[in-house]
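A single protein chain has been omitted from the complex, and every remaining protein chain is retained in its original position.
Entry: chain A
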Amino acid sequence: MNAPERTAAFTLDEDNDERKITYLPSPQIPNAGTFTFNKEDHTMGNLIRHQLLRNPNVHFVGYMHPHPLIHRIDMKIQTRDGTTNPGDVLLEAIDDLTTECGQLQEKFDDAMSKFEEEEHGNTGRNM
């Protein structure tokens, strides 16, 4: 009766105009802000955070999953100086991850065809 819908954990609440990502610049710290990813969890949070850590322009990045029943990720990003802002480094990180993902799929298909070829080659020789 009081249980929320299971789909509420991963589908955006369109009735309340929920956007996927929202940004709040930090009032005290320069070149820093908090991105809120709605209806996301560690699957994407940890992936993006690790990629951001590889960028030398990033001074600080950390993410938080406030509570298992609250379905959002808060990610704080601070860049080294004013030349790049947090939004740009985030976009770059997600872009790099998308390229890597595409590569993964290609490599997987290549590896599978190579494996199947070797299998057929072996069975041919055994016959």
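Everything below uses one rule, namely that a residue touches a chain if its C-beta (ideal position, glycine included) is under 8 Å from a C-beta of that chain, and two chains touch if they have at least 3 such contacts; residues count from 1.
Here is the rule we use: contacts and distances are computed from a predicted model.
Participant: I notice the complex is incomplete. Of the names "alanine transaminase", "DNA-directed RNA polymerase RpoA/D/Rpb3-type domain-containing protein", "Alpha-1,3-glucosyltransferase" or "Vacuolar protein sorting-associated protein 16 homolog", which is the UniProt protein name for the chain that's not shown?
Facilitator: UniProt lists the chain that is not shown as "DNA-directed RNA polymerase RpoA/D/Rpb3-type domain-containing protein".
Participant: If the missing chain were put back, which residues of chain A would it touch?
Facilitator: Its contact residues with the unshown chain are 6-7, 9-11, 19-23, 25, 35, 37, 42-44, 46-51, 54-55, 85, 87-88, 90-105, 107-112, 114-116.
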